[in-house]
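Just one protein chain is left out here, and the rest sit where they should.
Each chain carries a letter (A, B and C) given by its place in the written order, and its residues are counted from 1.
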Amino acid sequence: MLEAAGISAAYGPVKALAEVSLTVAEGDVMAVLGANGAGKTTLLRTLLGLLPAQAGRIRFRGEDITRLKPAERVRRGLVMVPEGRRVLTSLTVEENLLMGAYPRRDTPGPAELDAIYGRFPNLAQRRHMKAVVLSGGEQQMLAIGRAMMARPKLIMLDEPSLGLSPRLTAEVFALIASLNAEGIAILLVEQNAMLALEASRHALVLELGRTAFDGASPALLQDDRVRRAYLGGSAPEDTPHHTPPEGVPP
Amino acid sequence: MSGYTAAILTLLAINIIAAYAAWLPLAAGQVNLGTAGFMAIGAYSSAVLSNEFDWSLPMAIAAGAVCAGGLAMAIGGPVLRTRGLYLALATLAFNEVVRGILINLDVVGGAAGYPVIGHLGLAPIAACAAGVFLLALWLGASRLGMNLHAIEQDETVTALFGVHVPFTQLAAFTIGGVLAGLAGGLYGHHFSFIEGQHFSVLLSVTIVLSVVLGGTQTVWGPAIGAAFFTLLPEIFRGAAAWRYVLFAAAVILVMAIRPQGLLTRADLMRLRRVVRLA
Amino acid sequence: MSAPLLDIRGLRKSFGGLDVVRGLDLQVGQGERVALIGPNGAGKTTVFNLINGYYAPDAGEIRLGGVDLVPIAPRRRIRHGLARSFQNIRLIGHLTVLENVLLGAHVHAGGPLAMLLPLGLGRGRRLREEARARLAEAGLADHAGSLAAGLAYGLRKRVEVVRALMARPRLLLLDEPCAGLNTQERGALLAELHRVAEGGVTLLVVEHDMHFVGGLCGRAAVLNFGEKIAEGTPAEIAREPAVIEAYLGHAPERYAHA
Partner (left out) sequence: MIAQQLVNGLMLGGIYVLVAVSFTLFFGCLNFLNFSVPALFMLGGFLTWAGVAAGLSWPLAVLLALTVAALASLLVERLTWRLQRGGPPLIPLVSSLGFLILFENLVLVRWGSDARAIPSPFGDANWRIGDVVIGLPQLFGLILSISLVFGLQALLKRTKLGRGIRSLAENAETATMLGVEVDRVAPRLFLLAGLFCALAGVLFSLSYQLVSPYMGDQVALKGLSAMVLGGMGNIWGAVIGGLVIGLVEIFAVGALSADHVNVVVFGILLLSLIIKPTGLFGDPALGQQKL
């Protein structure tokens, strides 16, 4: 469904992504793991077209979308739920949902909104309030509801559990699972690696903007490579082959 | 030298001084749209001193510059608390208030204008412009100049390195006021007549425009911008009525192609390298 | 340990009801190299901004060499021996490398009148020599005259360190010095920081690269949700279950019970 081959990206002079490839199959849930600064968010931004890919190709449902604008990609069903939700706080809850349908050529009907409200009763109660009054968990629900209004084929979620309590995190992950059950593919960037591996079928581990691992999630659960990506592997004193750089006394 | 050439060069000299008046705060990221107001203060106070109190021209013009600087320092405190476009609007409002007061001040002729008795020719004015340019070169090479650029780019970080940002900005604003007052005093004593209408926001805006066009990163930028603004309409003089149209089109074009101004610091360094090689 | 150079006690900060730092205690001894680590959103940069004065704490004490920093204006803290580098490089782009480094020496440049002197005159002359020397030590002498904006990313990170050193700090705060650097550049930076530390500067580092932390710091404090959950040598930390959980999340079986 989504196929990225050898994409590189940079913020000005800073190379953030180097020749990363990934494939998300129809109905798949894929997790992207890695330490801070490994390039996870950059990967999502590049896939959506917020950041131009300097090299490589991106194909979505058989079509080359490498040069398309973000709006065109959203229209084709590639949608993002950004880190920190980024709901539009000066708009009402309902207006935020309608913004999700912005690139669509047709106008969303009341039935569609009702379907979202049916899923998120909290949002229904506040449909005409400014989104600034929502709690963190409600904002996350709104951000996901907003993404659903775009009629997505694939949703990319960036750190959906960030700042949420364990109970709300569990709710969000249950929601992700149910979206997937409806046939929407998921690309998930998540700090909580164990949770993400549990929730996904495939995983990609990034290290310094490069692919460190690409494979089935269950295999990674037991693998030391995740631990190393986050915690720098075994501590230096355990690794005699780790040589300090020149000029450094032992 | 023909009278025409002398007139253009005098205007150029005055515009260069005014450009440096606007450049100092601008280098620190502050858009001062009140430069013409400070020029008016300098022009009127020096004219009153030389007309009514028979001060010598150098003394009167210097005193006018000090008056403008003093006023800049006094209003700088409250006005500089505003930032960005708010500061631009506050100084714009200041300019209009000054102009409005002068037009209604009958002691200096009100809206009818105020004749100035003493006269200055090209030579002393050009000398002043040269002096201001040297001063700008000096300040540009000083720690103050460096701190101004640093504040313009990153106020927070500059402050964390111990720079007193408000004080530095006030210093730039005040020196700018002095220079504007000087330009105003010279203007009045060259053209022998001043009127409030002349020192409008549009003049302030044109001065800032010239500096931005020349580029704020280097000391040369304001002079280049002032030259562009003074000489380009003259070059188009053959086109008579069209000259300001062509001039405006040139401004738009330059800003579209080079938003950082005609001369940047990087250009200057490249230029130096070429000169050294040659 | 005698009286620590940096002594943080009961530090608290919340933004809009969200507690970002909750009762942090942290001591850094003279000459120590300490890492402050923790997952995303743990409050590490906030701690730096509190030490720095960019934010005012809701409660708690921050003492540097016995002096309480909290009532001191951010601008003045550098005079007490505190300098820092930034997560996203914050050099002044259209100044040269040398000028950027000289900006770091502002507190040693003298009073308002000295501001009016050209950079190479008077006291400025010695500062300029010092700046050149420090750049040379860091292997950056060739770049002294280049504009900071035109420099490669890795070099700019190192210029930031030299700039902070020009303030002659006792405590140097480094916020993610490794972010965006490749392995080779990390090595160069690590060597540079070892040299700095041997010169007697105390280091407090926020960093995600655990190799780097292991290579530089003798001690690490781990922050999670604004609280210190572990402290020890980097090796001890990496084995600590609470740390592993903070970084990697709940083990699946525990998630199933939640």
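Remarks
Basically, a contact is a pair of C-beta atoms (placed from the backbone, for glycine too) under 8 Å apart; a residue touches a chain by one contact, two chains touch by 3 or more.
Note that the structure is a prediction, hence the values are computed from the model and not measured.
Taking the full assembly into account, the omitted chain touches A, B.
Across B:Val108, B:Val208, B:Ala226 or B:Leu262, the residue that sits in touch with the chain not pictured is B:Val208. When the omitted chain is restored, the residue from B:Met59, B:Ala74 or B:Val97 that touches it is B:Val97.
Counting over the whole complex, chain A has residues 48, 50, 69-71, 74-75, 80, 82, 86, 88-91, 95, 98-100, 102-103, 107, 146, 150 touching the chain that is not drawn.
Counting the whole complex, the residues of chain B in touch with the unshown chain are 31, 78-79, 81-86, 88-90, 92-94, 96-97, 99-101, 103-104, 110-111, 201-202, 205, 208-209, 212-213, 241-242, 244-245, 247-249, 251-252, 255-256, 259.
We adopt the following convention: only the chains that are shown with their structure count from here on.
Of all chain pairs, the one linked by the largest number of contacting C-beta pairs is A-C.
When every chain is reduced to the mean of its C-alpha atoms, the one closest to the centre of the whole protein set is C. Averaged Cα coordinates give chain B a centre that lies 42 Å from the centre of chain C.
With centres defined as mean CA coordinates, chain C is found 30 Å away from chain A. Residue ranges on chain A touching chain C, taken from their complex, read 13-16, 35-37, 159, 162-163, 166-167, 170, 190-198, 208, 221, 226-227, 230-238, 242, 244-249. Interface residues of chain C, counted against chain B in their complex, comprise 52-54, 74-79, 83-84, 86, 90, 92-95, 99, 102-104, 106-107, 109, 112, 114-119, 124, 145, 147, 149-150, 163, 167.
Within the complex, the chain B residues that touch chain C are 138-139, 141-144, 146-147, 149-150, 153-154, 156-165, 167-168, 171, 217, 264-266, 269.
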